[in-house]
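For reference, the structure is listed below as structure tokens.
Missing here: one protein chain of the complex. Every other protein chain is in place.
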Amino acid sequence: MGRFIKRISKTSGLVPGELVHVGERKIDKVKISVLDYDDKNFQEKETTNIEEIFPFKDTPTVSWININGLHELEIIEKIGNNFDMHPLTLEDIVNTSQRPKYEDFDKYIFVVLKMLMFDEGKKAIISEQVSLIFGSNFVISFQEREGDVFDPIRERIRNAKGRIRRMGADYLAYSLLDAVVDNYFSILEKLGDKIEGLEEELVTNPMPQTLQAIHNLKRDTIFLRKAVWPLREVASSLERGESKLIKKSTSIFLRDLYDHTIQAIDTIETFRDMVSGILDIYMSSVSNRMNEIMKVLTIFAAIFIPLTFMAGIYGMNFEFMPELKWKYGYFVLLGLMAVVGFGLLFHFRRKKWI
Amino acid sequence: MGRFIKRISKTSGLVPGELVHVGERKIDKVKISVLDYDDKNFQEKETTNIEEIFPFKDTPTVSWININGLHELEIIEKIGNNFDMHPLTLEDIVNTSQRPKYEDFDKYIFVVLKMLMFDEGKKAIISEQVSLIFGSNFVISFQEREGDVFDPIRERIRNAKGRIRRMGADYLAYSLLDAVVDNYFSILEKLGDKIEGLEEELVTNPMPQTLQAIHNLKRDTIFLRKAVWPLREVASSLERGESKLIKKSTSIFLRDLYDHTIQAIDTIETFRDMVSGILDIYMSSVSNRMNEIMKVLTIFAAIFIPLTFMAGIYGMNFEFMPELKWKYGYFVLLGLMAVVGFGLLFHFRRKKWI
Amino acid sequence: MGRFIKRISKTSGLVPGELVHVGERKIDKVKISVLDYDDKNFQEKETTNIEEIFPFKDTPTVSWININGLHELEIIEKIGNNFDMHPLTLEDIVNTSQRPKYEDFDKYIFVVLKMLMFDEGKKAIISEQVSLIFGSNFVISFQEREGDVFDPIRERIRNAKGRIRRMGADYLAYSLLDAVVDNYFSILEKLGDKIEGLEEELVTNPMPQTLQAIHNLKRDTIFLRKAVWPLREVASSLERGESKLIKKSTSIFLRDLYDHTIQAIDTIETFRDMVSGILDIYMSSVSNRMNEIMKVLTIFAAIFIPLTFMAGIYGMNFEFMPELKWKYGYFVLLGLMAVVGFGLLFHFRRKKWI
Amino acid sequence: MGRFIKRISKTSGLVPGELVHVGERKIDKVKISVLDYDDKNFQEKETTNIEEIFPFKDTPTVSWININGLHELEIIEKIGNNFDMHPLTLEDIVNTSQRPKYEDFDKYIFVVLKMLMFDEGKKAIISEQVSLIFGSNFVISFQEREGDVFDPIRERIRNAKGRIRRMGADYLAYSLLDAVVDNYFSILEKLGDKIEGLEEELVTNPMPQTLQAIHNLKRDTIFLRKAVWPLREVASSLERGESKLIKKSTSIFLRDLYDHTIQAIDTIETFRDMVSGILDIYMSSVSNRMNEIMKVLTIFAAIFIPLTFMAGIYGMNFEFMPELKWKYGYFVLLGLMAVVGFGLLFHFRRKKWI
Partner (left out) sequence: MGRFIKRISKTSGLVPGELVHVGERKIDKVKISVLDYDDKNFQEKETTNIEEIFPFKDTPTVSWININGLHELEIIEKIGNNFDMHPLTLEDIVNTSQRPKYEDFDKYIFVVLKMLMFDEGKKAIISEQVSLIFGSNFVISFQEREGDVFDPIRERIRNAKGRIRRMGADYLAYSLLDAVVDNYFSILEKLGDKIEGLEEELVTNPMPQTLQAIHNLKRDTIFLRKAVWPLREVASSLERGESKLIKKSTSIFLRDLYDHTIQAIDTIETFRDMVSGILDIYMSSVSNRMNEIMKVLTIFAAIFIPLTFMAGIYGMNFEFMPELKWKYGYFVLLGLMAVVGFGLLFHFRRKKWI
């Protein structure tokens, strides 16, 4: 459940725009890296001192500043002051319980979204908040911890592979968003595989544990929905490209981003339908098995209870019971019992119970 | 249920705009307090005589008048007359069963919303109606009882902390709304904790009482939905900022308020999904347990009923039953019974019932 | 069910606009009353002769003509001709299976809505169709029977209480609509009380009869939904006030009417959610009780069937059964039975079945 | 199921606009009838030769051409050529699996809708496709078979009853649509009666057959929904009256048609809710009855199994069983059995099982 709601109430009663880090501290020391490039030049720097990155701001080249770790509020504040950010933007960056959102502050565009990972330990999908701020010649990305899905983009910038070095900050921002959304599909695949496995188990051998697995899947789809749905609006806002910070040539890529987002949402909805279908089938098959169990009980009881009664009759100690004296009484009774027993057996077979 | 619908029918058949206090009387004596401030000046006053606060109206400074207790209609009427309020506004203030709403009366904006609390005694979420009226240089807040979430704001005004003393009445109104909405998240967290607890109980040891807990959670989410959903429209109306009473600089904060409202609604919807998922799982696990019980019964019955029948046979008193005379008849039968018993046991084990 | 669909098919195959009274005849003789007033003058008249009311039409004062009983089509037609109504309007008035609706015929506005009552006999909510027609200086209201929620308005007109005598026909029409909608809340309260009662019963002592009560509640909410939902559109059309027959000063009251309608719909939706939640809980608690019953059966059967089998063994009549000869055989067996019995008892207690 | 999807795939792979009759052939010989009229003149003709009706096209009077039977494609084609219809219109007319739709081809308006009937034989609702084409002075109606709901309209035209002879082709088209929609209500009534019957059965004596009846009702509502929902859009398109073929005076009648359509849809939705409510109640009452059955079983088993065990004890043949020798042993045991039996009986009564 900690996945679904974080200790956001910590911020209650504070001045709006006052910085409070909401969320777990997932890294020891804040790490800052800069990639500064244009078509011809490229420079890379890693540091822990925020002051060193400010000079990049005034160069005409595109600067991608990545910050890993959100708990040192002083650093966030310095960036905020240096890049002229609104206090509410800074508040949103450090509050990791944000809903994915898009805000246009004229001088910069602010995008919040969720990077998803599959935590092999907890066997559950977890999320990390990524905030992007981009202006005319810079992109600043904020992450909660180290490790992300941006390495291929770094490589492309370093090696001038593809069109990225020839494009502006808006294309870089798009690339980062695209990398996050593309990564959703690998999560969706994992979920899809689980659903597939469950469906087979359902058919071959449904177990009480299956129920727990279904419940976990349901929670995962709810979690995904919450993380991905609002992105639709974000992508749509970006695609409409009403900001002058987004060039026309990037717009077509943003449309593609929007399409991918819709596709991810579509798949999540399909998964929801499938999981709820699986639960229905599970419940029905539990009832079916109950019927099977009851049939076994009923057949045993219905056959042997009357027979036992018959045996009970002749186990009575009345002095005058003529049958007991008959020579073949016992065998006649055994025969009668066989008739009754097989008659009932035949009856149940005709009812298709056996 | 009293939580869901109040004795609103009391107002039926009255002149529209006629004041009737709908709701419980939650305070003995109406308490009035004023905070009057601008960038440089600050004045605070507490009183029970409404006349004393009217002079504040004409000062250019921002005046925040807070009224605790709605049952003294005379006071409400006097405020209404003095601040030129529409009769329907006054009617809405004292009718505490209002739906959250936003109304623009040109000279003032009227906002109704619900402040939520967790009542530790009743173990349920309860709500209190807060009405806000703000004009160019005043904010009047009406509450049903003492005790609210506004103390941090009072502190900030007194200590000139943050930007509040430099901003106008619209920013003060925003701050109050923001405090109420921020408080929702602490309620949501409590609910989230309960859901989490229930989910674990569901897995480790589901009980009939769990059902009652699920039902209570469901009611709480329904209650929250009813209180928070309409706020979406309110926040959206405020954010669009079509009134000239709302300055552009406040608008950006109202957008943040809107985002928070959406986030609260999102979380409530997620909770709804989770609670309904929990109920499904609960029902399935009840059926699973039924299967377990039935299996135990069936195994006992299916094994011992035939054996008892066999014993019954040789308990009969027929004069001519050859087996009874055999020396080892008894032991042969015991052996046969063991074969039958273990045979059935083996059969059920192969069926994975044991 | 007769509540949900009336014999509307009677009208099939008729000329559109041809009058046919659809619905039960709920009054013997049509009763007509007129209240004619302005700021200074007031006149009241009750009659059964429709001709007597036509003179009121041409006075500049506001005339409220109320007709109780719709089965005398001749009267309806005369009013229609005299007030220049469209044939379809007349058809709609006498067809009491109308959906609430708003129609603007330039010269007059036509509103149909449902007045709700709780029929103590049938223990069910019933509805009566009210049609309102208002022009620049008249309001005509059509009702199916005597007895309505308009008496307080009549009193206010007679006693010149409130602003009603100073306002026009549009305000009178609003007042009538407001009275009908306000009355919804008393119905909703009754329903709310029933739901509350049911919820407590559910917890303390669920019974098969509870199911019938849940079903009745569900039907009541469906019935309410059908009667009240379309009113949203009606109130919204009135509020937008595009007709010149609605003055600006009345518009603000119509906004209030709209708010009340939304609030009623909101409450109905909440009730729907609650009733469906109650049904879920009921079904789960039936399953829980089944588990309880099965546990009792299983415990009795699982303990005594093996013991009976043991007794059966020593009830056999084999000639050679060494145990029967032992002096303490009987007591040893009794002891063994106690061990088995208490062992099973202990086993079930450890399983938390007892 | 044949009701829900027809052999439409027959048309796959054909030239768009190529005519193929999709649906059953429901009449032997195509029958054509014409009613030609204006205010003063009236002429009626029945024929099987399509050429004879073409002269009516050029008269200024309104001509209503009705074609019963769609399988003679030659006739349809001739009409198409003579009245200048688009090939796609003709394709739609003969493909009886059309969804209700409205198309404006400037020179004519094309409307497809479903006429509903209750087939007493199959005990199910069936539908027949009706296509209407109307231009400035003609209406052509296509039906699959003989027998329709238009006879009252024919009578009104013949007898010059009502306003129909004074109005144009658009009013005639409206009248036909209105007759079809009015007829829906008689179908809805039949369905309503069935639901009412089922609800009573549910309360007094639920049976396994009830389930089949519920399923049939559900299918009927699904079928109705599919046939009637799209009509909403059709009626709304007609009402907006953007075509110059629709006169303003007819527009008000089309608004009424729209209202009726919405009312029919509303009722269908209410029925859906009710049927799904009935199913829920049915399932709960099946579970309730299961509980009753289990209680009976458990009471019998729990009382007599221990008693039988006690009798079994004293049926054993141990040589040394002191109780057997006691004079009153038998009666003491009988007494003990009575105590145990009534004790259990009392226990179950206290549990409210009896």
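Which chain is which? They are A, B, C and D, in the order written, and residues in each are numbered from 1.
We take it that a contact is a pair of C-beta atoms (placed from the backbone, for glycine too) under 8 Å apart; a residue touches a chain by one contact, two chains touch by 3 or more.
A quick note: this is a predicted structure, and the numbers were derived from the prediction, not measured.
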Of A:Phe83, A:Phe105, A:Phe185 or A:Phe331, which sits in contact with the chain we cannot see? A:Phe185
Out of D:His71, D:Lys101, D:Lys190 or D:Arg232, which residue would touch the omitted chain in the full complex? D:Lys101
Write the list of subunit A residues that the hidden chain touches. 149, 151-152, 156, 161-164, 174-175, 178-179, 182-183, 185-186, 188-189, 192-193, 195-196, 199, 202-203, 252-253, 255-256, 259, 262-263, 266-267, 270-271, 273-274, 277, 280-281, 283-285, 287-288, 290-291, 294-295, 297-298, 301-302, 305-306, 308-309, 312-313, 315-321, 353
Contacts from subunit D to the absent chain lie at residues 1-2, 4-5, 7-9, 11-18, 86, 88, 97-99, 101, 103, 208, 211-212, 214-215, 218-219, 222, 225-226, 230, 279, 282-283, 286-287, 289-290, 293-294, 296-297, 300-301, 304-305, 307-308, 311-312, 314-317, 321, 323-325, 327-330, 333-334
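In this section, only the chains that are shown with their structure count from here on.
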In the chain contact graph, what is the shortest path length, in steps, from subunit A to subunit C? 2
Of the other chains, whose C-alpha centre is the longest way from the centre of subunit B? D
More than half overlap in residue numbers between the two sides of the subunit A-subunit B interface, or less? Answer same or different. different
Counting in whole Å, what is the centre-to-centre distance of subunit C and subunit D, each centre being its mean C-alpha position? 26
What whole-number Å value describes the gap between the mean CA coordinates of subunit B and subunit D? 41
Shared-interface residues of subunit D (touching two or more other chains) are 315
Which word fits how the chains touch one another: line, ring, star, complete or other? line
